[in-house]
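Everything below concerns the one structure shown next.
All protein chains but one are shown in place.
Chain lettering (A, B and C) follows the sequence in which the chains are written, and residue indices restart at 1 in each chain.
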Amino acid sequence: MADRETNRLEAFSDGVFAIAITLLVLDLKVPRGLHPGEQLGVKLLAEWPSYLAFLTSFATILIMWVNHHRMFTLIGRSDNRLLFYNGLLLLGITVVPFPTSLVAEYLGHEGERLAAVIFNGTYIYIAICFNLLWRTAAVRDRLLGHDADRDAVKAIFDSFRFGPVGYLVALALAFVNVTASVGLNLALAIYYALPSRTGDRR
Amino acid sequence: MADRETNRLEAFSDGVFAIAITLLVLDLKVPRGLHPGEQLGVKLLAEWPSYLAFLTSFATILIMWVNHHRMFTLIGRSDNRLLFYNGLLLLGITVVPFPTSLVAEYLGHEGERLAAVIFNGTYIYIAICFNLLWRTAAVRDRLLGHDADRDAVKAIFDSFRFGPVGYLVALALAFVNVTASVGLNLALAIYYALPSRTGDRR
Amino acid sequence: MADRETNRLEAFSDGVFAIAITLLVLDLKVPRGLHPGEQLGVKLLAEWPSYLAFLTSFATILIMWVNHHRMFTLIGRSDNRLLFYNGLLLLGITVVPFPTSLVAEYLGHEGERLAAVIFNGTYIYIAICFNLLWRTAAVRDRLLGHDADRDAVKAIFDSFRFGPVGYLVALALAFVNVTASVGLNLALAIYYALPSRTGDRR
Partner (left out) sequence: MADRETNRLEAFSDGVFAIAITLLVLDLKVPRGLHPGEQLGVKLLAEWPSYLAFLTSFATILIMWVNHHRMFTLIGRSDNRLLFYNGLLLLGITVVPFPTSLVAEYLGHEGERLAAVIFNGTYIYIAICFNLLWRTAAVRDRLLGHDADRDAVKAIFDSFRFGPVGYLVALALAFVNVTASVGLNLALAIYYALPSRTGDRR
């Protein structure tokens, strides 16, 4: 029964991750009504903040799904506290399309700084939730499976601890250059995603 | 075969819960076109009814998913009546984005009372469906698994019985103060979600 | 391996059913901007064609999911033909929000007849796909599980055979009274859903 419980928690979380990542595309707006003399290519290129925001949020949600997935290969049981922190995490994940849309709309315009702060703030919130969720499961092996790989458990502690820091730097960067701040988010996600980084031990 | 049937019922229900909870974000509207002198921060803050409605519906659907999940760890078989009441429940869940959107649009404006009544009415409907679904499964152990924990079964009967009452109070409160009524919904969901409440017996 | 294949086919189909049924809510439009003297309640009531179309499509997709589910408790293997007809069926399911939206927009206005014909036509198409899918699986036991209950197999043949007929009658009724035609669709779905109908043999 304990096992079934984790399965369904993962299935529900997978659903939320999958939907949030797919809803991002709704923010790639097709230009309507080309006026005479306008070119579709020019109008599409002018939408580059949408593409940057889309790519960044896609890559970030994907990495977060990988992290979630990795955590739950080690977690063997579920309890109310785990459900609670997983809920706080999913709140952050479902919200992502909103700050993404904010950045897509305001990057390069008045208000871009606030948009970037909210964008980065969402990711900091999610990174904190990951830490709370993992601590709930792994401190004193509370909910880990009996066969959980000790090295893998430690590796997650190490990588999560520094997670919020990267996003804090990106947030600070927003006060210098907003586009660079969003770009740093994308770079962080790609860096975490590159297979060479953690090797192919699995 | 009986087991597989419940699995797929849960998977389908999980899908509906996950999508309904993620679609709520579509109602967080990004302000388009800042007029000269307008500030993004001010315009975003003016959208607070959207955020309150979003948070309330997110927390409520999440708690309802936890309840659904808890019920089905005890249910071992499925029949047509269970499918029927589960369908009525899912109808309520899929509808939630609509009253949420109503409250987000009308809170603080003419029509807010009706919006809150429909919002609370949806939750009362869902709470009644939960009772019908659980009675279909658990009265005289109709569809419970052979190993269903008797204390857990009783605990669900107890908590569901008082479920509609909280929402009725919130509905009544809408005739005094609409914002307080929506806020009570949020408080109810957080109260049910707090891990300390039901302890960590699982 | 054969078993895993059917599982994933079911999981993917469940996803499509769950999303299609949940997207229907996007068509329940919140009235924007109440003019002075207008009442929210009056404006909401004027949207009754949306609610009728929503309820009808919700009930129909739910029944179709139950049918799909029932078929696949009997089907034990998968092949390319099954994937092909399942694909045609899913095409029909994903399309449902479009004719639903058409009926919601045009019921009671010029063009309602065509809207109802397209609405009913979609359901006839889906009913035909169910027949093709089931024949692919069950004629000469092509893909049935070894332990498939013969009575259940026969019951599906019987009920699917008459499926398209009900929708043809509803289509014909659209030339007499469009609202009655949509209402008949809803009545058909509720009739099929009522647990008393097929008893509680399972």
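Here is the rule we go by: a residue touches a chain if its C-beta (ideal position, glycine included) is under 8 Å from a C-beta of that chain, and two chains touch if they have at least 3 such contacts.
These numbers were taken from a predicted model, which means no experiment stands behind them.
The chain omitted from view is touched by exactly one of A:Ala46, A:Val66 or A:Ala172, namely A:Val66. Check A:Thr22, A:Asn131, A:Ser159 or A:Thr179 against the missing chain and you find that the one touching it is A:Thr22. Contact with the chain that does not appear here is found for just one residue of C:Ala11, C:Leu34 or C:Ile128, C:Ala11. From the options C:Leu44, C:Leu102, C:Leu171 or C:Leu188, the residue with contact to the chain not on display is C:Leu102. Chain C residues in contact with the hidden partner, per the touch definition given at the top, are 1, 4-5, 8-9, 11-12, 15-16, 18-20, 23, 26, 78-81, 83-84, 87, 90-91, 94-98, 101-102, 105-106, 109-111, 114-115, 118. Within the complete assembly, residues 10-11, 14-15, 17-19, 21-26, 28, 30, 32, 34, 39-41, 44, 58-59, 62, 65-66, 69, 72-73, 147, 193-195, 197-200, 202 of chain A touch the chain that is not shown.
As a working rule, only the chains that are shown with their structure count from here on.
Between the two copies, chain B and chain C, the Cα superposition rotates by 90°, quoted to the nearest 5.
Chain centres here are Cα averages; for chain B and chain C they lie 25 Å apart. Measuring from the averaged C-alpha position of chain A to that of chain C gives a distance of 35 Å. The set of chain B residues that touch two or more partner chains comprises 11, 15, 18-19, 23, 26.
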